[in-house]
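A single protein chain has been removed from this complex, and every other one stays in its place.
On to chain A.
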Amino acid sequence: MATLSSTDSIAPHHGPARGLSRWLFTTNHKDIGTLYLWFSFLMLLTGGCMALMIRAELFQPGLQLIEPNFFNQMTTMHGLIMVFGAVMPAFVGLANWMLPIMIGAPDMALPRMNNWSFWILPFAFSMLLSTLFMEGGGPNFGWTFYAPLSTTYAPPSVTFFIFAIHMMGISSIMGAINIIATILNLRAPGMTMMKLPLFVWTWLITAFLLIAVMPVLAGVVTMMLMDIHFGTSFFNAAGGGDPVLFQHIFWFFGHPEVYIMILPAFGIISEILPTFARKPLFGYASMVYATASIALLSFIVWVHHMFTVGLPLAGELFFMYATMLIAVPTGVKVFNWVATMFHGSMTFETPMLFAIAFVVLFTIGGFSGLMLAIAPADFQYHDTYFVVAHFHYVLVPGAVFAIIAGVYYWLPKWTGHYYDEKLGKLHFWCSFIGVNLTFFPMHFIGLAGMPRRIPDYALQFADFNMIASIGAFIFGFSQLIFLTVVIKTIRGGLQAPPAVWDEPKGLEWTIPSPAPYHTFSTPPEIK
């Protein structure tokens, strides 16, 4: 610490470098956080355009706008880009910005690796997107890339897809290592583990999940690579392999992955609700333990994605009950949030609106998840729009709303200006109505039997699909309001004081707004 403070006294006005090199070579956690967030927003728009192409094609039955093969590429790329390009980098961006400030650290523990883990991403996604322009088109086998669709029957561009996944994985692992090292080693004196803000806790657990499963994803794409190019038969029955093995390895990664996308969201919501309810979070310790139990349980439930693959009865039962067990810690969290708001002096600023919508809509998604967990019923729901409705409810009004809530919550801290509350509320209501119009009808058409990933459908599904498409366009275009709000706030607005909200708790509210380029060069006093 001594070195840092002496540098401070020599160059008290040390700020960011000028021009492009500031962003290319930066090791500052705030700069890198900003890069991550803008990158993920760009990816949100890219993946969103693909979603709108899907919804435009599904506006009416029959094939109108795009070829079935291109439709398959759109569903695949939409999933991959939203999961790996939008949601995960957005959380890493928020972590970069807020974690060091929240624990009273001067920066991330490994700042150069931090730069590297961001700058891999644009290359990975350029490579992934470039496959769309290659001969045979981009990946068209669904974001779950089941073998043999992704091996024997894959377009030639699949190799680029594999290396893109490798790069994203390396980026995520480096990000996770950095976060763990920061939280374990850089806490200000007196910041004990059980004093950590919940966003920090949920990210710590998420980072361990990332380290546990991203290498498994790297392993499974490596096996694909070997099957395609080096004549092995991991997933090829003719050589004694087994395509079902692919699904097991993929979902061993895939299930913890869905918690990677939701645990940091839990953290953000647990920061926002107490601020606007003006009450401390109800059941802090139980929140920590619930998060840890969700993470541990995530390793023993993966087979619930494959109930229809042909399993022994004992297997179906085990994974059904294990899955339902997850509802217990998740329920603890939801009840804690409700109890936090109960009898609070609530106000409804934009971050709070998004946070409350998160609690309600995420719970709906959780319940449809419970329905899917019932093995005998899953045979009806499997691969229908009911599944699409379920995971979009937990990911869009779940993860994405939490990210948006977090951005509104901390935007005055980042920019030094309050955002335009009217526009923020407009953004909220358009998103809220749009998201429900899009995904709620999908429950019904799914239960009625409409299969997912098909560009055409039977006539009886026409009305609900039309509603869903209209909702998707409302939701998609309302994100432009979000962009407007953010740009307006960066350019100017009402000056924000250090404690942006009404007596919020946490170290981030003790530093000036906008947060100076270097914070906590001397560790703060923790009471």
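In this section, a residue touches a chain if its C-beta (ideal position, glycine included) is under 8 Å from a C-beta of that chain, and two chains touch if they have at least 3 such contacts; residues count from 1.
As a working rule, contacts and distances are computed from a predicted model.
Participant: One chain of this complex is not shown here; going by its UniProt record, which of these names is it: "ATP/GTP-binding protein", "Anti-sigma factor antagonist", "Cytochrome c oxidase assembly protein CtaG" or "ABC transporter permease"?
Facilitator: "Cytochrome c oxidase assembly protein CtaG"
Participant: Which candidate, A:Ala181, A:Ile300, A:Met324 or A:Leu423, sits in contact with the chain we can't see?
Facilitator: Touches the omitted chain: A:Ala181.
Participant: Just to verify: which one of A:Pro100, A:Pro139, A:Gly241 or A:Pro455 makes contact with the chain not shown?
Facilitator: Hidden-chain contact among the options goes to A:Gly241.
Participant: Return the single residue from A:Trp97, A:Phe125 or A:Phe252 that touches the missing chain.
Facilitator: Result: among the candidates, A:Phe252 touches the missing chain.
Participant: With the missing chain put back, one of A:Pro61, A:Gly315 or A:Pro514 would touch it. Which one?
Facilitator: The one listed residue touching the chain not shown is A:Gly315.
Participant: Using the definition of touch stated at the top, determine which of A:Leu58, A:Ala109 or A:Ile228 touches the missing chain.
Facilitator: Among A:Leu58, A:Ala109 or A:Ile228, only A:Ala109 touches the chain that is not shown.
Participant: Go through chain A and note every residue touching the omitted chain.
Facilitator: The list for chain A reads 1-4, 109-110, 173, 176-177, 180-181, 184-186, 211-220, 223, 231-234, 237-242, 244-245, 248-249, 252-253, 310-312, 315.
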